[in-house]
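Missing here: one protein chain of the complex. Every other protein chain is in place.
Presenting chain A:
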């Protein structure tokens, strides 16, 4: 991992996350005849023309590059679904459910299989919008850390890329907050209004969006 030597760097680089995302399954329609492929991660195929089958994304991309298949866009990647998600994302304080690697999958498909995705321009801008809304939410959500004592953040439905981007910042900030609000620094100072009882070691867990 890239971050092993420098603790403040992300645990993964964006390219490494993309690599991990390539293990997600996706449906393809091959146009070649081929026997099943036997890999350590499982057997894929058999491949018959016009018969859909499930393969990992990396294999789909490899076949697509050679013009041996068309990729079927995943269900969540339709204009209707995405419009729904965007709507909900704007209305609700919570993060909507999307595939864990949605940023990476979207980019891979946009790069290699643009002609296989219906309404690609619409889909692309919808995903961009969703991403921007979610990033904005993360930003405003992180401001609440400073309001009260926080030891942990619950990041439900946060995607791999989003979590990876905020990780270095959040871990550092929480560490400093912990250091400064530890019991030896704040001792017997009862005039602090939002002091938590010292008996409980683990403070409350904050929802990232919780207002």
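In this section, contacts are C-beta pairs under 8 Å (C-beta built on N, C-alpha and C of every residue); 3 or more make two chains touch, one makes a residue touch a chain; residues count from 1.
To be clear about the criterion, contacts and distances are computed from a predicted model.
**Student:** Match the chain absent from this complex view to the correct UniProt protein name in "Proton-coupled zinc antiporter SLC30A5", "snRNA-activating protein complex subunit 3", "DNA replication complex GINS protein PSF3" or "OLC1v1030697C2".
**Tutor:** Per the UniProt record, the undisplayed chain of the complex is "DNA replication complex GINS protein PSF3".
**Student:** Among A:36, A:49, A:118 or A:139, which residue is in contact with the omitted chain in the full complex?
**Tutor:** A:139
**Student:** If the hidden chain were put back, which of A:48, A:72 or A:167 would touch it?
**Tutor:** A:167
**Student:** Which chain A residues touch the hidden chain?
**Tutor:** Where chain A meets the chain not shown: residues 8-10, 13-15, 18, 107, 111, 139, 142-143, 145-147, 161, 164-169, 172-173, 176-177, 179-181, 184-189, 191-192.
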